[in-house]
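The structure appears below as structure tokens.
Omission of a single protein chain aside, the complex is shown with its protein chains in their original locations.
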Amino acid sequence: MSGWRLVDPGREWPAPEWAVERWFNTETDRTLAGLRGQVVVIEAFQMLCPGCVSHGLPQAQRIQAVFGKDVQVIGLHTVFEHHEAMTPVSLEAFLHEYRIGFPVGVDTHERPGGMPVTFTRYGMQGTPTIVLIDRAGTARFQMLGRVDDLALGAAIGHLIDESAP
Amino acid sequence: MSGWRLVDPGREWPAPEWAVERWFNTETDRTLAGLRGQVVVIEAFQMLCPGCVSHGLPQAQRIQAVFGKDVQVIGLHTVFEHHEAMTPVSLEAFLHEYRIGFPVGVDTHERPGGMPVTFTRYGMQGTPTIVLIDRAGTARFQMLGRVDDLALGAAIGHLIDESAP
Amino acid sequence: MSGWRLVDPGREWPAPEWAVERWFNTETDRTLAGLRGQVVVIEAFQMLCPGCVSHGLPQAQRIQAVFGKDVQVIGLHTVFEHHEAMTPVSLEAFLHEYRIGFPVGVDTHERPGGMPVTFTRYGMQGTPTIVLIDRAGTARFQMLGRVDDLALGAAIGHLIDESAP
Partner (left out) sequence: MSGWRLVDPGREWPAPEWAVERWFNTETDRTLAGLRGQVVVIEAFQMLCPGCVSHGLPQAQRIQAVFGKDVQVIGLHTVFEHHEAMTPVSLEAFLHEYRIGFPVGVDTHERPGGMPVTFTRYGMQGTPTIVLIDRAGTARFQMLGRVDDLALGAAIGHLIDESAP
């Protein structure tokens, strides 16, 4: 497999359902199960993570702008540090000021100050992390940090072109 | 006067003392009066203002890095919107994540949700706003928005070279 | 068809053979016919075109870096202005200084100072112009100016995944 193939048959696993305590930018709660049949891009971020602000979130916005209705971009606010600093109240203002338009869910914490539940289920190790999920609800790519737009575009286009299950 | 002269004799006014309810990045509270004899650069910002994060604060960091002990950079957190989203608790995490090293004061509010006191005293109209204050405590330049580095460098160098009062 | 699909069945045409008077960065002359079976990306540029230097050529270098042996990037020096300024002697130094590693052909002129032959055959209207050609030698996308990396990555990935003829 070539390095640009972020998505290939050898790397796939069932995408866990997310656990979200509150949604922004959507009138109805979203579930991964409810998005079956669509290609989903999860952008896991923290609002005070500089790499998320400078790179991850702008890339997610470009994905939404370029692929439009062919993908569902889901922001996931996975707070694992400075919990008191990144409450939903602060997040709401952040999303407004940075013109984030896609649905954003607040990852649930089972205990105050702990690790967020979805973050843990996915085995994430930091932010920003991007996850690509196919129409069958299978996770096909996950990476912490900076991902090249050319390779990412190829992967998303590939998933869109796959048949629905 | 040429356009690059941000600082000129025709534009100067007494810099009001600031009103700060809490300081970060300094062990002792700072007052403008106590900085008499030094050139002071105020960077007024809000932590959730995109132009502050992408332009104003990085410029303030460059000023500190380039001019070192010859200027005193003071950050002023002038929250005039989304008050609940930008509390001192959130600001502290922000300063840590963005590696802001200069002293930052939280501008006082006389009533919850109102305009910040120092922001009003200085007649500021938004963020980011930069203010240059000379060794005599006289404000010499104030501007909302983006200021060119070449012209700003000339102005700061000029103030440093002026004699102390 | 969605806007991100640069490549779709409704837009395809036989890619004309190129007419090159001299090659750089390759020991053997390249022909489009000889590349049948491979996905080809043509980056048409002029060495003194600012948009080519700042955007088109860096994008072509990223394509080569990301897709590696799965695509053949071909630079085409299509001089249609300042002919005396952009001779092969100047081009050679330019390619060296800007670390351009893919094969670059000099588009032929039938008469001095005229329009370049390949540029005309392809109906190009300026530089930079990018052309995507599939394994069957069919042109699938051509555009003057700036093309988004996400959409371009999706298109190139799609062409690579198509069966050879």
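Think of it as A, B and C in the order they're written, each chain with its own count starting at 1.
Here is the rule we use: a contact is a pair of C-beta atoms (placed from the backbone, for glycine too) under 8 Å apart; a residue touches a chain by one contact, two chains touch by 3 or more.
These figures come from a predicted structure and were not determined experimentally.
*Asks:* Could you tell me which of the visible chains the hidden chain touches?
*Replies:* Counting the whole assembly, the omitted chain is in touch with B, C.
*Asks:* If I consider the whole complex, including the chain that's not displayed, which of C:Val39, C:Met86 or C:Leu159 touches that chain?
*Replies:* C:Met86
*Asks:* For the chain left out of this view, which of B:Arg22, B:Arg36, B:Arg62 or B:Arg121 touches it?
*Replies:* B:Arg62
*Asks:* So that we can see where the missing chain sits, which residues of subunit C does it touch?
*Replies:* Subunit C touches the missing chain through residues 48-50, 53, 81-82, 84-87, 89-94, 96-98.
*Asks:* Which parts of subunit B face the unshown chain closely enough to count as touching?
*Replies:* Missing-chain contacts on subunit B: residues 2-4, 62-63, 66-70, 148-158, 161.
To be clear about the criterion, only the chains that are shown with their structure count from here on.
*Asks:* So that we know how the chains sit together, what is the shape of their touch graph: line, ring, star, complete or other?
*Replies:* line
*Asks:* Which chain has its Cα centroid closest to the overall Cα centroid?
*Replies:* Central chain is A.
*Asks:* With chain centres defined as C-alpha means, what is the inter-centre distance between subunit B and subunit C in Å?
*Replies:* 50
*Asks:* How far is the middle of subunit A from the middle of subunit B, if each middle is the mean of its Cα atoms, in Å?
*Replies:* Their C-alpha centroids are separated by 36 Å.
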